[in-house]
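Sending over a structure as structure tokens; questions will come in a sec.
Missing here: one protein chain of the complex. Every other protein chain is in place.
Then we have subunit A:
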Amino acid sequence: MPMINEIDFGTPASKSEKFVTLTIDGNEISVPEGTSIMRASMEAGIEVPKLCATDMMDAFGSCRLCLVEIEGRAGMPASCTTPVAPGMVVSTQTQRLKDVRRGVMELYISDHPLDCLTCAANGDCELQDMAGAVGLRDVRYGYDGENHVKARNDGAINIKWQPKDESNPYFTFDPAKCIVCSRCVRACEEVQGTFALTIEGRGFDSRVSAGMHEDFMSSECVSCGACVQACPTATLIEKSVIEIGQPEHSAVTTCAYCGVGCSFKAEMRGEELVRMVPWKDGQANRGHSCVKGRFAYGYSTHKDRILNPMIREKVTDPWREVTWEEAYAHVASEFRRIQYQYGRESVGGITSSRCTNEETYLVQKLVRAGFGNNNVDTCARVCHSPTGYGLGQAFGTSAGTQNFDSVEHSDVVMVIGANPTDGHPVFGSRLKKRLREGAKLIVLDPRRIDLVRTPHVEASYHLPLKPGTNVAVLTALAHVIVTEGLADEKFIRERCDWSEYEDWAAFVAEPYHSPEAVERYTGVPADLVRGAARLFARGGNGAIYYGLGVTEHSQGSTTVMAIANLAMVTGNIGRPGVGVNPLRGQNNVQGSCDMGSFPHELPGYRHISDDATRETFEKLWGVTLNNEPGLRIPNMLDAAVDGTFKGIYIQGEDILQSDPDTKHVAAGLAAMECVVVHDLFLNETANYAHVFLPGSTFLEKDGTFTNAERRINRVRKVMKPKNGFADWEVTQKLAQAMGLPWNYKHPSEIMDEIAATTPSFASVSYDYLEKMGSVQWPCNEKHPYGSPIMHVDGFVRGKGKFIRTEYVATDEKTGARFPLLLTTGRILSQYNVGAQTRRTDNVAWHEEDRLEIHPHDAENRGIRDADWVRLASRSGETTLRALITDRVAPGVVYTTFHHPNTQANVITTDFSDWATNCPEYKVTAVQVAPSNGPSGWQRDYEEQARQSRRIAGKLEAAE
């Protein structure tokens, strides 16, 4: 496997469709109008020397190395800032140019250390390459004058010298090596959109500064890595490269964090991962990354990883390490025993949204074909199940309608219950870029998320609604659109069912849906709702992006339908720049849903009661499938408490920490006789497990992930599994132990089976993915290249369906005992339950969960910033430290759930979405009071967790 070397064209591609022909060094070349001479040259295979140019950013023209001569023009223009013109005759190498370039290079090198041999960038340094390219042999100016290189000049302190900034855990900043090309500053501005860097001073004093001459950690830097990637020298460089050295081979793979699904080059030295570098051809991320995908992969080699299978009789026993064979045989015999004793329905499985499509497919196959029931569910139950249901009802497909590129064509973007700059940072950056270009933004969120106001981005409308009133606000928006005549009647008549529309329009037009009428309980001033509705309806291409703030409510499915209604009534479906876009939480939550992880659905969202679909699988698998839907996660836990559900196989999910009402989950697990946890770490759920099967990371297996835009991306194995087997192999061995005749030799064979059985995946194969890079399903005969945008010529279900969305207040209400509303979310540096990110240096940014509380509410309760507070709901109580901020409105408190000792889900209730059982995480009535420290439950829990993690013959595994 060689290194994947990406060509840097120097300036971004022009999107013009008009072509211009010119001659460069005697070669005739045609390029789109607006292309720079530099890029045109590179496309003709002629590399013009450059330092400040890179194709991730606009041309800057500061390094003076890329000068060219153009016939009929005076002087030597910079090729990066000069666009091509018809008939232009360009020379990139003349004696004059060579002399000038060499002179420029001499100036650069006269203020640069000459430690190439011991420099971390040796072998990957553009300055070094350019010195070679221009034939630098001597520096006439010498190295003795003023400089930024030496700490001391002839014994005297050199005030121009600055020490290295090592504050960021992942990269260093060494100003002595800086050539002030501004690439890092521009990357931070143009690519990431954080504007954390600048050039301070002027002339020879110019230097890169993070924030106001701060270190990187204290500045606004979010550690996305764009500046490190942009740096042509070793000034900004990964600490891993300093430590290990340059990589020698690489493979393209897909990030295993959020649902954006960024493509990365895993750059390796042998089996050691040197660094992850975003891949420019990755169609989800277009060469960008965030702190998690770029840097937070250290968990894969963390000492907490369990590498041997373990068994114990009782959960109070210490773990006992066993052989794989023993573990498989034990699980097989236990599950068979339980089914014999308690009936076929007494066992089930949970598929993982972090594992590959192929692994997920196998787990549901094991449940359906091996256990002989449909008791399979996945973590989408607790996040985006309402998306699947709601969009399925309205449009006919259970997924987002666009690709991420679509945002480049949006004019008005509505973000509902999502916090893209933290939860989906790379999409957040792409969105911010579009907003800086002038697109308008509407935010519906109880909390003032960063997007509401962040450098160069400001929402036109922020509707700070009370948690739980999404449906009321969305229906009020529809009310304004319908009653003010803003509906796109032509679109509706062509694409939607007109009589259903009329019924719905009459419903939303009712006066009790008006913004003025709902203001009382939504807390959103009516004029904001009216303004936002008018902007969305009239502002051009309108796109809606939403997250778990929409779905994790008792009316989650209704809210999704209300969003679909809003898109249809404004004609915003079926072309670039519009659409309904769920921002999926986990890397493969879309895929796990696609793969038939729900108890009522076979792969491809086909109902289990559909005879034809069942027959396809029955024939292939040689079994008879149960035509009744099985149990959902909450039902499994209820049944366990009732004593009818006794065994579960959980792959890569930590339900104890992530699912609502922790005490109920714990009771359910405790009531089971065989809990099998298949994971990287002894997670919280494993405290109640009888069998632990070690899992493998995304770096250790082949497979595919499907991201939020339905894009099927390859995951490539770059090292052998530390635990010995990829997860799909473990599931297969388990199935074999249960007597199933499985014999997959490679995940590609599993994908072939998926393609053969699932129409929307019919054309997908590893060979095809190799050729295409990635495809978006549906990918079949009708859509051979996949489907970037859905519902282009008509809705998948035929006519778009308008559905009435009556607001019903949640049963979770505030009162005298619990006067505040708690809502939850995530933060940039941490991911989900934190099992991965807590085991990386990302803890430098977020070492504990904090409770955000408005100054007014804090003052009433005598709470000061950083005080310990007790957070109590009807379900339970926990303690954490307060963070006083006006990001949350009075009456609302907010926390993240990344740390197990916070136990935020002890607080959340078991209310859930009426259609899909998706838990109502986002609304819990609570009370907050000062406290001295951890609650009794937290202390007991910690002790129990410690006890439960003991491994016989080993020191206690440290969490």
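By our rule, contacts are C-beta pairs under 8 Å (C-beta built on N, C-alpha and C of every residue); 3 or more make two chains touch, one makes a residue touch a chain; residues count from 1.
Definition applied: contacts and distances are computed from a predicted model.
Chemist: For the chain that is missing from this picture, which UniProt protein name fits: "ABC transporter substrate-binding protein", "Formate dehydrogenase subunit gamma", "NADH-quinone oxidoreductase subunit N" or "Peptide/nickel transport system permease protein"?
Modeler: Choosing among "ABC transporter substrate-binding protein", "Formate dehydrogenase subunit gamma", "NADH-quinone oxidoreductase subunit N" or "Peptide/nickel transport system permease protein", the correct UniProt name is "Formate dehydrogenase subunit gamma".
Chemist: Of the residues A:98, A:344, A:456 or A:817, I need the one that contacts the missing chain.
Modeler: A:456
Chemist: Of A:114, A:212, A:307 or A:929, which one is in contact with the hidden chain?
Modeler: Result: among the candidates, A:212 touches the missing chain.
Chemist: Which candidate, A:140, A:202, A:303 or A:771, sits in contact with the chain we can't see?
Modeler: Spelled out, the listed residue whose C-beta touches the missing chain is A:202.
Chemist: Residue by residue, what part of subunit A touches the chain that was omitted?
Modeler: Here the touching residues of subunit A are 194-202, 209-213, 219-220, 453-458.
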